[in-house]
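Contents: one structure, followed by commentary.
What you see is the complex with one protein chain gone and the rest in place.
Chain naming follows the written order as A and B, and within any one chain the residues start at number 1.
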Amino acid sequence: METNKEEQLEWGPTVWSHLTALRDRSPLIQCITNFVSMDLVANTLLSAGASPAMIHSIQEFSDFTPHIDALYVNVGTLSPDWLPSMKAAALLANEHRKPWVLDPVAAGSSQFRLNACLELLLLKPTVIRGNASEIIALSQAGIDMGPTKGVDSCHESMDAVEAAKFLAEASGSIVAVSGAVDIICSIKSITHGDRLVFVHNGVPMLQKITATGCAVTALIAAFVAAADPLHAFDATVSALSVFAIAGEMGMELAKGPASLRMHLIDSLYGLDQPALLSHINITG
Amino acid sequence: METNKEEQLEWGPTVWSHLTALRDRSPLIQCITNFVSMDLVANTLLSAGASPAMIHSIQEFSDFTPHIDALYVNVGTLSPDWLPSMKAAALLANEHRKPWVLDPVAAGSSQFRLNACLELLLLKPTVIRGNASEIIALSQAGIDMGPTKGVDSCHESMDAVEAAKFLAEASGSIVAVSGAVDIICSIKSITHGDRLVFVHNGVPMLQKITATGCAVTALIAAFVAAADPLHAFDATVSALSVFAIAGEMGMELAKGPASLRMHLIDSLYGLDQPALLSHINITG
Partner (left out) sequence: METNKEEQLEWGPTVWSHLTALRDRSPLIQCITNFVSMDLVANTLLSAGASPAMIHSIQEFSDFTPHIDALYVNVGTLSPDWLPSMKAAALLANEHRKPWVLDPVAAGSSQFRLNACLELLLLKPTVIRGNASEIIALSQAGIDMGPTKGVDSCHESMDAVEAAKFLAEASGSIVAVSGAVDIICSIKSITHGDRLVFVHNGVPMLQKITATGCAVTALIAAFVAAADPLHAFDATVSALSVFAIAGEMGMELAKGPASLRMHLIDSLYGLDQPALLSHINITG
């Protein structure tokens, strides 16, 4: 895919300034995420400069949630007793005008899970980030849908552009679709207007590491937390770009998925401006 | 222990064909496993070519479980509210003729845990994989047994041959015992007949990494999922062999348990036919 060199020149300083803001402000991110991802999510946030807190008991929210900088909700290992916590935390985040980000893992895998995601969507997440199958499932909810295959996508991200637009308009959220090309869009948003951006960074082997999708969604929460609310769209683009570039840099040293995971986190921690600018590839 | 070169020559192509089938078919494996192991289990399955889904809420099973290729149940961090899920998933797997595999972690540690494992055994897992202490505890259930030491084995795997045979006959399942030598047996099985095979691969340091036992049981589920049901025994042998060979290859690069874990996963991902054939060591 061709990229517009001028676009990249614009995006470089933007992404770098968002990363710098995150490192300077070290935002506190409350994470209600699945059991599989907790380790990688926490380490991704720490390496990027944020401060993660895995707090999911509703008893703590009135004391704790007002002090956070953003909330991250991920339905990966959903159970009926966690859903009320997710909703209560999202409500409190809204009440205190904190951004919150939703990862609708495997949204189409069951009616229970799809309904849970739809209930969470009604609480107006700032950003929704999923793979193509998840975003398509959400956009088609209410319409009869075939089964999707577990947590992995059976669609290419580019197949999901229309679904992402539909979902962005219906929800008012920024919608991000991860894949070979990451898609970020907002439609008729009061804050962000109509935008559609593509991030071309990343490596296929990231799909062979569990919870990389969960981790990048957490990173979106951190970037959005550190940004002016009016710049949440650019912060989302920046998070996806930075994570994918760290993946590319990690891949240069990796011999397989496990060493890629290690080098990705190390690269995220050490990412400097020249490396960022030389790798960045954003269009649209 | 002497190995029969002819046996190995036979096993080499068999194990390779099972690994190739797994990579080609990318089976969807539903995992109901313990909190400690979720990361390593998911990454092991992804590196081997399977697609893991950690779904444990009973509300999702009627939509999700009919679409899986195999179920993996592991009682590591058992609690009373997870046991009904494990049983319901196993029942559904049976109903839909999907293989399912049981890891009876620390089976002898408490009466509660032992009873849970026995209830699961009644649901006829395709394969049971444990360490020697776990298999001995299960085979002696009903007989008074002394305490076993947590999740680690206090028995050598070869001590468990008779226990494995007894359990295989009583349960009708394929029984695998992990240890310095892995034992795989079936007794009077309608499908597999009487078989007793030994895998001599692996390195002792694997015991210094948490959840390697859980990971290899998950891998058995993936191999069995990708195989013809009539070849579930050979698929089990193949999974244990491939994991242990990846451990040997990882050990060549490792400086301790944490780097071994990384190199093991990388080696599993990259394992090719010449490396497999040069390491394989199966007898019986």
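To be clear about the criterion, a contact is a pair of C-beta atoms (placed from the backbone, for glycine too) under 8 Å apart; a residue touches a chain by one contact, two chains touch by 3 or more.
For clarity, every value in this text was computed on a predicted model and none was experimentally measured.
The missing chain, though absent from the display, is touched by one residue of B:Leu22, B:Leu40 or B:Val181; that residue is B:Leu40.
Within the whole complex, the absent chain has one touching residue among B:Ser109, B:Ser157 or B:Asn281, and that is B:Ser109. Interface with the hidden chain, as seen from chain B, comprises residues 34-36, 39-40, 76-80, 106, 109-113, 147, 149-152, 207-211, 254-259, 261-262. The omitted chain makes contact with chain A at the following residues, 28, 30, 35, 38-39, 42-43, 46-47, 51-57, 59-60, 62-64, 67-68, 261-270.
FYI, only the chains that are shown with their structure count from here on.
Taking each chain's centre as the average of its CA atoms, chain A and chain B sit 34 Å apart.
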